[in-house]
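Partial complex: the chains shown occupy the same locations as in the complete assembly.
Naming follows writing order (A and B), and every chain is counted from residue 1.
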């Protein structure tokens, strides 16, 4: 069994943002040499997500509006977690969007449906944060 | 290490529906010959889910009502994603329910608690769509 590890680093200049990381994940798989296996891609921070959906600008605006409805940023005082920090909403938003994805590797590639793309979802940006890619297989 | 891949195809006749796919996943594991490992089961489309919960009709009605409350289908105009399509709500519903499950394989079987069942969740049906099963192990 082979295994391979890579970190991706991000510094999103706004509080929230979505970044398509599919090419970086595909590149990590290529470098791993794994032809059949699984790849785990996860946020290493608890106010960020990795998820799979469509790379469509309107949808990304819908996610922003929807997450603000389900877990509003303001007022900060609504969250017990806030005080030293003000990112209570980001922990909840990341819970909705998910920490990680696991994707099949088949014939050395991401085994994807027609519109699947992997995104890093930042909900408490303006600092350096990481994503982990771990590949296992043969 | 062994690996095995199978696709399941669905065409749900309504916009939304839940289908128990546990027998098909168990059958794929049997055919893979894997006794100890992991199985990934994921929707290959971004308006559908694979998730684990109870096969109980009342609960499935509760999911329908609840998802319509958290991410209503109508009015279509509330979503920027809608226009050429009208499935903005389906992308959000699938986000709540999840894209994938990873299940342990032990002694050649799904290593499940007493009530766990695997479902395909369709949120934008009336077209042919796929689920991927990927088994790895020995």
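FYI, contacts are C-beta pairs under 8 Å (C-beta built on N, C-alpha and C of every residue); 3 or more make two chains touch, one makes a residue touch a chain.
Note that this is a predicted model, so its numbers are computed, not measured.
Chemist: Of the identical chains, 2 are shown. What's the total across the complete complex as given in this file?
Modeler: Spelled out: 2 chains shown, and the full complex contains 3 copies.
As a convention for this text, only the chains that are shown with their structure count from here on.
Chemist: Nearest 5 degrees, what's the C-alpha rotation angle taking chain A to chain B?
Modeler: Roughly 120 degrees of rotation.
Chemist: If you average the CA atoms of chain A and of chain B, how far apart do the two points sit, in angstrom?
Modeler: The mean C-alpha positions of chain A and chain B differ by 20 Å.
Chemist: What residues of chain A sit close enough to touch chain B in their complex?
Modeler: It comes out as residues 1, 36-38, 51-54, 56-59, 61-63, 66, 70, 96-98, 101-104, 106, 111-116, 136-138.
Chemist: Sort out for me which residues of chain B touch chain A in the complex.
Modeler: Per the stated touch rule, the residues are 1, 3, 5, 38, 40, 42-46, 70-71, 79-83, 88, 91-92, 94-96, 98-100, 102, 130, 132, 134, 136.
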